[in-house]
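The chains shown are only part of the set, and none of them has been moved.
Chain naming follows the written order as A and B, and within any one chain the residues start at number 1.
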Amino acid sequence: MVCTVHFHERPELNNPVLIEGLPGIGFVANIATLHLIQELKAKLFAELHSSAFQDFAITAEQGKTNVPMNEFYYYKGQSGERDLILLYGNTQALTTMGQYELCGRVLDVAEEFRCKYIITLGGLRREEKIINPKLYCAAADKEALKDALNMGAEILGGQIFGVAGLLVALGKLRGFKGFCLLAETAGFHPDVRAAHLTLKPICEMLCLNVNLSRLDVAAEATRKILESFGLLEAPMNERRKEESEFRWFV
Amino acid sequence: MVCTVHFHERPELNNPVLIEGLPGIGFVANIATLHLIQELKAKLFAELHSSAFQDFAITAEQGKTNVPMNEFYYYKGQSGERDLILLYGNTQALTTMGQYELCGRVLDVAEEFRCKYIITLGGLRREEKIINPKLYCAAADKEALKDALNMGAEILGGQIFGVAGLLVALGKLRGFKGFCLLAETAGFHPDVRAAHLTLKPICEMLCLNVNLSRLDVAAEATRKILESFGLLEAPMNERRKEESEFRWFV
């Protein structure tokens, strides 16, 4: 397994918080992070490629090709805002081992920029129709748990699949603080409401001055990326039988 | 595949016996070892993490997150009791290669503390209802086989899946003595009776002064851990079709 990070720049950051925004249930983290990148004009400083990503190319706008990848953006906070490292991407790793390696590399990058606090976002899939989606949380430590509970989140029981769970739990082993914040969602399509639900308290906690009214733009962009991955044509339940490699997309 | 051991302490042990207590059929080893840890107040001295464990986080009591892991505890025997290394955990590795690597690391730790004798425990799944469960054994060498036969165990024919079998057989290649002791069980739920059946003669053999009347406490704790892994909600046969990664849980 090979997972490499290529740096464009090595920014000076002041006690940054890492926000994870990879695709997952409801694309909650994906939408929220893309919105932060766009609204804050966060700057791309590193790209991550893994041989545990899909072995296909994705055609982008205007006939360009890309491989699946993860990207690191940074934002230097202004007037009291917290500095950020934003992990954005169009995929998670396809294998268990690949997920561990991916999280390891992300933590390496976080450490290099003296980040000590990790926030992962995600959706919590519910079969039934959700009228008033709730927030759930799990944390690496007491302090971060308190931060999450202060957002009105309830304590989650069970497993947290994929990078959202693994990054906080593996980070804990390496001394990071942080929490995972999940919003209830139907799960398969980009869920703007769930993204809003997670992003609002995060912005408050980090004193980020972000307008959330344009979240649907990020959701629409996410929808297009998913289409280029061929993920929105068929109901997900059916697809999953065929494409077992999308294991992280539970 | 990466499998690493992180030491908290390097205890001085006198000819310790390693007892394996990872989850498996009937959670026999899991319950028995957790009971030993609790009753003997065994001390955690090392943690093992593997990229062949599940790629999710588990939420524990009070909102904390953990990754799947294996732990090493030690007990310094008193008044004639044997020194122990107890291998406890909430998972085995998900891949064949991961299981070999896991056993290799466990044997490395055993060697470092001059352990020369390995006992693995487990359940032997029976379809029919079991009135009087029997003990079965297999061993790395004649001396250990005699030890196991002295417990009233019968010689087992067939395969021993997972770490219970592999650790004894791979240990044999590296000069360890030892045996595997299996109790008949229905298999899917924590089986206190089977755990008692294996643990009782082990305690006698190792002169361990342990009260077995509270074994159900360890079984209940095991049950809770399983719930946090989502393993107890559906009958295991059905689950196995979906979750082929739980291959070691045969």
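Just so it is clear, a contact is a pair of C-beta atoms (placed from the backbone, for glycine too) under 8 Å apart; a residue touches a chain by one contact, two chains touch by 3 or more.
It should be emphasised that the depicted structure is a prediction, and the values quoted were computed from it without experimental measurement.
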Total identical subunits in the assembly as filed, 2 in place | 4
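Throughout what follows, only the chains that are shown with their structure count from here on.
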The angle in degrees, nearest 5, through which chain A must rotate for its Cα atoms to match chain B is 90
When the C-alpha atoms of chain A and chain B are each averaged to a single point, how far apart are the two points in Å?
-> 36
Over in the complex, which chain B residues touch chain A? Could you list them?
-> 1-2, 6, 49, 51-59, 62-67, 94-95, 228-230, 245
Could you pull out which chain A residues touch chain B in their complex?
-> 96-97, 99-101, 137-141, 145, 148-149, 155-162, 164-166, 168-170, 172-173, 180, 248
